[in-house]
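Below is one structure, written out as structure tokens; the observations come after it.
The complex is shown incomplete by one protein chain, all other protein chains being positioned as in the whole.
Read from first to last, the chains carry the letters A and B; within each, the first residue is number 1.
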Amino acid sequence: MEHIKVAVSETAFIEFFNHIRDNLQIMESDSADLGPFVAGYEIDIRLKNGSVDLRDDNTVRIAELDIDPVIFRGFIGIDIPELCIGGFCIIPTPFGCLLRAPRLCIFDDSPDIGLDLDLAPFLRSEVSFIGGLRTVYFTDPDRPLGMDYIDAQSAGFQNKWQIFLDPESVDIDLFDFADIAGDLLEEALDTAIDTLLGFLPGWAKDLIRAIFGPLIDMVRAILDLPDDIGEWLSDVFGESLGLLNLIADSVITEFANKNSLFEFEDPFQILPASGGLIPVKVPISDLSVRVTDDEMIAKATIEA
Amino acid sequence: MSLTDNSNLFGSVHEDGFNRVINHVMRKRPSLFNYGTQWVADNWKERLCTTPEVAPEVIRHNNPVLTIEEPIPILGSGGFYALNFAVQLVKFEIDFYSGKFELPKELRGEFTKQSIALKITACAGLGCPSKEILDKFPPAPQPPIVLIDDQRKDPTGVTPIRPRDPIALPPDRLTCFCLDLYAVLHAEITGPVGEEALEFKLDGLEIVDIRPEEMEFNIECYMKMLMHYVLLPRLRILLPVLVLDLPENLGTVTVKASTSVPHNPAIQNDQVEVFVDMEVAI
Partner (left out) sequence: MKTELFTQIGLDSGSLGVLGSIVHPLIEKGDYRGTVIKDGRDTSDFTITVNENGKPDLSIDLATISTNQVNTEDCCKPCETRDQQFSVRPGGHVVFYASKGSQSYAAQLSQVNEKKQLFNSQLIGKDDLFAASILRPGKYKVTVNEKYEVGSLIVTYPPVNVKKAYIPDDPLKIEISEKTMSPEQAKIGPAQGLIFYPESDMRIVIKLIEPDDGGKHRSKSQNIRLRRYREPKIRICNEN
């Protein structure tokens, strides 16, 4: 039978959850070749806000957890296609062109345009998940064999009972960029093109732009941009570069494996060491947890 | 109705669990329950009234099995001689209200709601020396009895001996006896906010019938003093312990007893319940 019962109110549970949330950090960088361009990102994101709801079906629902990027740098590298002149037909015939003028291309070195975008102020993303509670008995793998619990306490190798919030699945409810992010991309492109062509006289730049069409259309053609650049940014970073999966997997890992909601030592200390006397610790077993609408209840047995 | 209707945290320990905790304390802090002279400590396994169950880690970490006390002086011996002794609390059992112990009638009035009953077996033993020891350790020299009107002899004539530490006369063994006694306690939460602890206070103690009554009363008195000044103060349990130290996961949290309930701690349903609030530092 259980000897100990500890109940944590929803209010207190929220404090414990907030503690994990505030200490959670996802840092990652990655890049990929997406065909006509390469894209990459560097992120350092935290979580904030979110509502916590304990439910009678023994689950906890966390809703509308905002993803708060401290750093979200996006990188896009574009190859400018060749711009060629000439190649027109010199000797046409009814059967086609017999002879063409030579074709000369301007961007024969395929220069790159690199766009460095600070997207942190513009990202809006929300995460929700439902999770159960899971108990784990932790033994430090570095603890030497045969070490007693008193020496283990002194050396920091105590065994622990841990309670994890275990997300069953993570919903990315929202992942978009504010309208202004599209302007950011456009301005970055303008600047990059101007830098590339900077040495050319104005008429030459206008000619290149005229041949390529409007600047944004040129990039759209390369990047396959839709009208809504925000959507495109979401697709590139969220889907193609797998950022959505990364965020979801990180949330799962942080909550389910890395950061316990609660933990206590086993054996559990009743009286501290004093004046050379060893601490009095009692072994705890059969820890179980369950959630109701109002509280989390943990039960355990004190071993003889 | 939920357990945390009146506080952020709730903790309870069933009396069966409490009894297991007491057993752990007795095995791992035996010096709290066993007292005796150095002679007893030198071979406690053989010389104590009852050999206590001691956890191996106590021995491994060179912790004492008993608290060493001065031998009992033989009054009037000029401080020369004393007797070895031992006192042990060998069994502790707790029972929360409404209780199942058959309490002595003297305590039944004390055992009310929110009370805790304690059944203790105490043993004591005195080391009475043998005749051979008495021959070996003669009495301190005393002047002989003389007639008062004999003026010819000096009534003194005994060389005084310099004072020294009393000799605890070595016995073959302690002569022991055991008594059952009952106590009634209540629990309180004491201490400043942030360092509150669960403490037990003695309301009454009764030894199961020994005669004469005055001797019973005196022994009870002594046992009460032992409980009040020695045992119970060492059994204070900090509040976070009763909620498995969970608030310490947060770091800067102040834990304090809730004042929203009529009794905190509450003794009911065969368990002790505490209601705890948390304040998280910003």
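Keep this in mind: a contact is a pair of C-beta atoms (placed from the backbone, for glycine too) under 8 Å apart; a residue touches a chain by one contact, two chains touch by 3 or more.
For clarity, every value in this text was computed on a predicted model and none was experimentally measured.
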Subject >> Among the chains presented, those that the missing one touches >> reply: A
**OP:** Check the options A:Met27, A:Val70 or A:Cys105 and report the residue that touches the missing chain.
**Re:** A:Cys105
Subject >> From A:Asp116, A:Asp148, A:Glu168 or A:Asp293, residue that would touch the chain that is not displayed >> reply: A:Glu168
Original post:
Pick from A:Ala248, A:Ile278 or A:Met296: which residue touches the chain that isn't shown?
Top reply: A:Ala248
Original post:
Residue-wise, where is chain A in contact with the chain that is not depicted?
Top reply: 85-86, 88-91, 98-99, 101-102, 104-109, 111, 166-179, 182-183, 186, 190, 199-204, 206-207, 209-217, 227-231, 234, 238, 244-245, 248-249, 252, 256
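By our rule, only the chains that are shown with their structure count from here on.
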**OP:** Enumerate the contact residues on chain B facing chain A in the complex.
**Re:** 2-5, 7-14, 16-18, 20-21, 23-25, 28-29, 31, 57-58, 60-61, 63, 234-235, 237, 241, 243-246, 249-251, 253, 271, 278, 280
Subject >> In the complex, chain A residues that touch chain B >> reply: 1-9, 11-12, 15-16, 19, 148-150, 260-265, 268-271, 276-278, 280-282, 292, 294-295, 297-298, 300-304
